[in-house]
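Shown below is the structure under consideration.
Every protein chain of the complex appears in place save one, which is left out.
Then we have chain A:
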Amino acid sequence: MALRTLISSSRQTLATGLGLGLQSEARNLGLGFRHARELQTFSLPDLPYDYSALEPVISGEIMQLHHQKHHQTYITNYNKALEQLDEAMAKGDSSTVVKLQSAIKFNGGGHINHSIFWKNLTPIREGGGEPPKHSLGWAIDTHFGSFEALVQKINTEGAALQGSGWVWLGLDKEMKRLVVETTANQDPLVTKGANLVPLLGIDVWEHAYYLQYKNVRPDYLKNVWKVMNWKFASEVYEKECP
């Protein structure tokens, strides 16, 4: 039987049928007990800036809808799916466990991806659009030739993506190499490679740009670089490649 670490929430729970002492010892060992587990629920992270702060690149209307409706819906449905998964696991209902995987991947992925996306953007007056320097800047030059070449590559792949998805600049932390990848729907970057760490992602679902750019996704891609938060991308990069 696989032992899982508890994802503990702020409330303490009593282990039924077990003494508290035993439970705390078990906790110290990093082990968990099913009936003592408290399921973690996720909530909408705040944006580090106002909805209108990214204008005129991304309108306040889009930011508000995107954050309050789309991202929130992913979170709500993710929590629901996790709850259902918990019940199914408790009952040993394997077919439900397996059936829930696509909902978890979709909604959980949506939550993961959008949480990264909000940090990938920043208002122009706070440094949005400033190209990366230091190690990430050099790595980009090494792997893509130039910063402009990278932007061009990402824009081309983002525009060519059929349907809904994301375009990423990622780091293969094993090979210490930068990659440009696309994922479909809400698949997180890690579905393209277990060693891939997202540095920045651009949402190319139509809801990310339609109200403002309509069908002209290439214009959205061209403009979004003006609010790109390279500082965040650099931080993530430097953590993996010190």
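Rule of thumb we're sticking to: contacts are C-beta pairs under 8 Å (C-beta built on N, C-alpha and C of every residue); 3 or more make two chains touch, one makes a residue touch a chain; residues count from 1.
Definition applied: contacts and distances are computed from a predicted model.
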| item | value |
| --- | --- |
| "Large ribosomal subunit protein bL19m", "superoxide dismutase", "Dihydrolipoyl dehydrogenase" or "AP-4 complex subunit epsilon" - which is the UniProt name of the missing chain | "superoxide dismutase" |
| Residue in contact with the excluded chain [from A:52, A:115, A:185 or A:223] | A:185 |
| Hidden partner chain, touching residue among A:51, A:78 or A:205 | A:205 |
| Contact with the hidden chain (one of A:133, A:177 or A:214) | A:214 |
| Among A:70, A:143 or A:226, the residue in touch with the chain that has been omitted | A:70 |
| Residues of chain A (touch criterion as defined above) contacting the omitted chain | 65, 69-70, 73, 102, 106, 162-165, 184-186, 205-207, 210-211, 214-215 |
